[in-house]
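Complex shown without one protein chain; remaining protein chains in place.
Letters A, B and C mark the chains as written, and numbering starts fresh at 1 in each.
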Amino acid sequence: MQEGNCKMSDDVSIEIMLDHYRSPRNYGNVEGASSQITEHNPLCGDTLHFSIKVESGIIEDIKFVGQGCSISQGAASILTELVKGKSISDAAAISEAEFLSVLGIQLGPNREKCALLSLNALKKCIESLHI
Amino acid sequence: MQEGNCKMSDDVSIEIMLDHYRSPRNYGNVEGASSQITEHNPLCGDTLHFSIKVESGIIEDIKFVGQGCSISQGAASILTELVKGKSISDAAAISEAEFLSVLGIQLGPNREKCALLSLNALKKCIESLHI
Amino acid sequence: MSVNPELLKKDFPIFENNPGLVYLDNAATTQKPASVIRAVSNYYSTVNSNVHRGVYRISEEATELYENSRRKVSEFIGSSDPAQIVFLRNTTEAINLLSYTLGRKLKKGDEILLTEMEHHSNLIPWFFLREAGIVIRYARMKEDFTLDYEDFMNKLNPRTAIASFTHVSNVLGTINNVRELSRMCSENGTTSIVDAAQSVPHMPVDVSRIGCDYLAFSGHKMLAPAGIGVLYGRKNLLEEMPPFLGGGEMIGEVTYDGSTWAKVPWKFEAGTQNVEGAIGLSAAIDYLRSIGMDSVRNHERSMLDHILKIMHTVDDIKQFGPLDLNKRGGIFSFNIGDVKPFDLLSQATTKFAISHSIHPHDLAAFLDGRNIAIRSGHHCAMPLMGRIGVASTARISPYIYNDESELDLFFESLSACRKAIAR
Partner (left out) sequence: MSVNPELLKKDFPIFENNPGLVYLDNAATTQKPASVIRAVSNYYSTVNSNVHRGVYRISEEATELYENSRRKVSEFIGSSDPAQIVFLRNTTEAINLLSYTLGRKLKKGDEILLTEMEHHSNLIPWFFLREAGIVIRYARMKEDFTLDYEDFMNKLNPRTAIASFTHVSNVLGTINNVRELSRMCSENGTTSIVDAAQSVPHMPVDVSRIGCDYLAFSGHKMLAPAGIGVLYGRKNLLEEMPPFLGGGEMIGEVTYDGSTWAKVPWKFEAGTQNVEGAIGLSAAIDYLRSIGMDSVRNHERSMLDHILKIMHTVDDIKQFGPLDLNKRGGIFSFNIGDVKPFDLLSQATTKFAISHSIHPHDLAAFLDGRNIAIRSGHHCAMPLMGRIGVASTARISPYIYNDESELDLFFESLSACRKAIAR
């Protein structure tokens, strides 16, 4: 999205995001998932479904399916790579600011919500493990 | 009210109004009234009570009592003089514009209501004759 | 007179401060001409004060300006009496006022008839009444994106207390024949309400010709400030209604034990009013009148004509709205490829499939990079999105300051976007 309203501090980040959008990693459904969740941003209809498999507190597997803009879908793909193999407590501790800086694209307040949908969905997915 | 917010087109009119306010004509209650009414302007609390005696369609007697600003009370006094002896149909036909021009003072929209309270009260008083 | 966008644009300071800005989101809100901005700041700088009560010059003058604005609105929409014009915040508040006040008289099983193409503002206020057992029904939209009048007629029945319908759909552009709908309602003894948020700013609207009972619109969509909107209602109906908000200005007399109400329209204007908003709206009407509402309508019609002619330069484009220009306001919703609603089952079981669709948000973001402002999303009409089978759409809605060259630029940019981000 070379000309998007992300203030493109980093063209490379945008290319990475678009690559994830076009070829999403970890796309699908984890078999025998420990937890799964469907979240969407009612304001724009972006939807994400995460399924995770947790063993001894470690995210052994994570997959997503979804529909929405390049930011929401690309970020979701990036997030799966980021947390796979991490402990659920480490994953749950990722702050919004941290995740945005991982993405590396400057977003306005309205599109930040797209980028953060995946992080919030994952956190809810982890929370629901304990219920 | 030499310095009032009436745009004093006519100092004489103001003096007349003030004179009526200070020494109201036809002040009191008509004995054996054909109709009477209490009206007030809720926006400022100005109150007027009219009583009229009508015979063969002629306003034989009219009196008022009231409380309020010089405009509402002075105008009421002037109105009693104006309609006494007139037919009820003539009295009922007096338009707001006509009455304002009789008073001869230019008033803003908010104070016009004070001046017109008496006319509206009289009209209601006449209407209720027919009920 | 025909509209000269290039000339008009000079009246709008935002374009001077944002050189090259192509603003195509006018169905959301419009820009403000200098004359409106000036009317508001002049008010602050000369006679700003509380209206209706002050016995001093600036308050009398402010009152005059406020009530003159009411008269101007009244004339502008063909109302026979300024007392039929209630100043509120916006269309949304107007429809809520109606749902709260008219809703009180409804009984369990009474029906409210809406259409499938309503904005949330003409849905949610009525949803509230479901708690009381009121039934909501929807007149269907046809395949050509116009309203199914027969279905509307069929759904009008002795229990239909209220029908509320949009004049122009903010998604499809569809112009409904509100005169005909109001007539059907009136014959059925049904109260008719017109959501005119997308019509009053864009075409001549005459309530006496339409014959509806109520009509609502917003200032901010017609060059005026936000925070000011209008409810038109037949005087006798407004008089019968209970008040909505209670407070200063809307009362007759108050004791600790109770209160009487002021006359209409003031009965519905509780608290300190947005006087500057009303004055701004009046200035906006002056501006629109100087152009002429027929000219505004003709301009938008020719813009839409141009759009429908050149849209196919963009591959995979799909548009949502009637193709008959007589039945369509200047609104163009579209997608590139299929932007389907999410469906977990189909999506999770099939392997991720390359599609040619571009999500509307990506379109809007890309176009923003070229200084073109368009809307993307559900346009506050989520149920309609489902009805037309999409998750969301992109939308452009030109106004008097837009011209064909901007539309050409827009379509060129769409094609460029398709190349850049289609997957």
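Heads up, the rule we're going with is that a contact is a pair of C-beta atoms (placed from the backbone, for glycine too) under 8 Å apart; a residue touches a chain by one contact, two chains touch by 3 or more.
Nothing here was measured: the structure is a model prediction, and the numbers come from that model.
Colleague: Which of C:Gly133, C:Pro158, C:Gly189 or C:Gly246 sits in contact with the chain that's absent?
Modeller: Counting the whole complex, the residue in contact with the absent chain is C:Gly246.
Colleague: Pick from C:Gly227, C:Gly292 or C:Gly337: which residue touches the chain that isn't shown?
Modeller: C:Gly227
Colleague: Extract the touching residues of chain C with respect to the undisplayed chain.
Modeller: Contacting residues on chain C, toward the hidden partner: 13-14, 16-18, 21, 25, 28-29, 31-32, 36-37, 40-41, 44-50, 53-59, 89-93, 95-96, 99-100, 116, 119-121, 123-125, 127-128, 130, 136, 138, 218, 220, 225-228, 245-251, 253-256, 258-259, 270-277, 361, 364-365, 367-368, 372-377, 380, 382-383, 386.
Colleague: Given the full complex, what residues of chain A touch the hidden partner chain?
Modeller: Residue positions of chain A that touch the missing chain: 5, 42-43, 108-111.
Colleague: List the residues of chain B that touch the chain left out of this view.
Modeller: Within chain B, the residues that touch the unshown chain are 1-6, 18, 21-22, 24, 27-29, 38, 40, 42-47, 49, 65-71, 111, 114.
Rule of thumb we're sticking to: only the chains that are shown with their structure count from here on.
Colleague: What is the distance, in whole Å, between the centres of chain A and chain C, each centre taken as the mean of its C-alpha atoms?
Modeller: Between these chains, centre-to-centre, one finds 36 Å.
Colleague: Just the number, please: Cα centre separation of chain B and chain C in whole Å.
Modeller: Those two chain centres are 47 Å apart.
Colleague: Would you mind listing the residues of chain B that make contact with two or more other chains?
Modeller: Expected reply: no residues.
Colleague: Counting only residues that touch at least two other chains, what does the list for chain C look like?
Modeller: In chain C, nothing touches at least two other chains.
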